[in-house]
Every structure is written in C-alpha cells, then in structure tokens.
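Note that one protein chain of the assembly has been removed; the remaining protein chains are unaltered in position.
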C-alpha cells in the first residue's frame, strides 16, 4: 500500500472492524449507519495512531481465518472434556503442572494472541511472561508430563501464528 | 418448508443452546467451589462459564430470529466476553503469583525471572510489605 493511503488508514483492518461494530451496536445495515461506521473507523485509528506505532503488516488473512476456525473448534471440543474432568475427577487424582514455553514469536501482538488462545483452550491457562519476554508460563490442570503440553502448544498454535505474523 | 416447520426447528435450536449454556455455566461455578487449589480454581469459571454464557447469547439471537425481528447485537457481547476472559484470567494469575498463594513456578529457561516476581523496580511497587498469604 502506498504512503498516502497509509496516512489515511493506519490500520485498514481496524477500520473495517469498527464499521462492522458500529452497525451491530446500531443494529441496522441502513446506509446512514454504514457511513457513520466508516467515519468512526477512519477517525478512531487516526487519533490513536500514536499509541500503536509499530502495527504488524502483511498479515496472511486466509491463514488467520483458518486459525480462528481451528481455535473455535478446539474451544468447543476441549471444553466438554474439561467439564467432564471437573465434575468426575476427585481433587487428589488431578495432576496440575507448571509448563514453561520458550517463545519463538517476537511480536507483542502474536504473543498476546498465543496467550489468549492458551487460556481459552481448556486445560491450560497462561499465567505470566518472563521479564524479557522470551518465555511464557502456563498452568495445566491435569497433565501427565510438562513436555507433552509444551510440544503440543508449540506445534499446534505457535507454528501457525508464526506463519501468520512473520 | 412451511412456517410451522421453521418455527419448530428454531424452537428446538433455542432449547438446545439454553440447556447447553445452563449446564456449562453451572459446571463453571461448581468447579470454582469444588477445586482445592487457587490455580486449579481458575480453570473452571474462565472457560466453562464463558462458553456457557456464549451459548445463552446464541439462544437469544435465535429467539430474535424466531420472533421475526432479526438482530445480531448479542454477537457483540459474545465477542467482548471471549476477548476479555483471557485478560481477566491472566490478571488473576498474576495476583496469585504476587501473593504467593500457589505452587512456586519453575524458573524460565532463558530469562532471569517472571515479570510478576521481578522486584528490580521495587521502588514504585508499594505492595512489597505484604506478607505471603497462608491458605
């Protein structure tokens, strides 16, 4: 995208998202609310541009959509498993574990998405980041070995996020 | 399809999502009460309750379609809940780590310590005098 367009639309995806959000809040797809949504979608990224200077560019949108579908499926499938575990398994029979995940991702946006994915997929909650941002601390509710959880997260989510953002 | 069939299918879909939502919400709160460790307790409500309320909102969307006044407004609440649930969960994790009310985590493999336990900038963190809680 050339520089003039970049000056008007610092975050083109955010513009579209804000327009859709406005149409949902107004609960109409009349021309008036679409125009209002687009105006807000241009003004808000312009006024907040200074707070998000280094936004990621060149996202692979198709892979992002596939990743979102995969995560939604994982949330639904694994939530049933954890609900069953919570109801049937006694407290002493569970093996909670801390898992340390060395990160290959460097972009803050990508790490945020990985941490959110880990928390929403049941059985694991992301707890903390190391002080330089190279490791993620994850708590697993019931795991046989920490290495298994680490390898699954790295292979299933981090690899895909790396393809989307880098 | 006749309008009666469509209404019946919508009613069945509303009933299913209501039941699923109610069960998951109940399991989330039950887990909050049943589990015996502060970190374990975090798992049940953050996920099961979020999914449960998501199913209830889906029932509300379907109900609006069944009344012939279609609206997708509830999708906004759903998206908001799914975006904010991990953030609240991580903040509560950090409180647990800070108050030492859970198992001590292992050292990170490449950096010196975890961000919450980093006391290098202790000058502006007035919570330092707090003693570790006993559970």
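Brief remarks on what is shown
Each chain gets a letter, A and B, in the order it is written, and its residues are counted from 1.
In the analysis below, a contact is a pair of C-beta atoms (placed from the backbone, for glycine too) under 8 Å apart; a residue touches a chain by one contact, two chains touch by 3 or more.
The criterion applied here is as follows: contacts and distances are computed from a predicted model.
The chain absent from the displayed complex carries the UniProt protein name "Monovalent cation/proton antiporter subunit F", chosen from "Heme exporter protein C", "Monovalent cation/proton antiporter subunit F", "Rieske (2Fe-2S) protein" or "MBOAT family protein". Across the interface with the omitted chain, chain B contributes residues 11, 14-15, 18-19, 21-23, 25-26, 28-30, 32-33, 38, 41-42, 45, 49-50, 52-53, 56-57, 59-60, 63-64, 67, 69, 71, 73-74, 76-77, 80-81, 84, 87-88, 91-92, 94-96, 98-99, 101, 116, 124-127, 133, 135.
Everything that follows uses one rule, which is that only the chains that are shown with their structure count from here on.
Those residues of chain A that touch chain B in the complex are listed here as 21, 24-25, 27, 75-76, 79, 82-83, 86-87, 91, 94, 96, 98, 100, 102, 115-116, 119-120, 122-123, 125-135, 137, 139, 141. For chain B in complex with chain A, the touching residues are 23-24, 27, 30-31, 34-37, 39-40, 42-44, 46-48, 50-51, 71-73, 75-76, 82-83, 85-87, 89-90, 93-94, 96-97, 103, 105-116, 118, 120.
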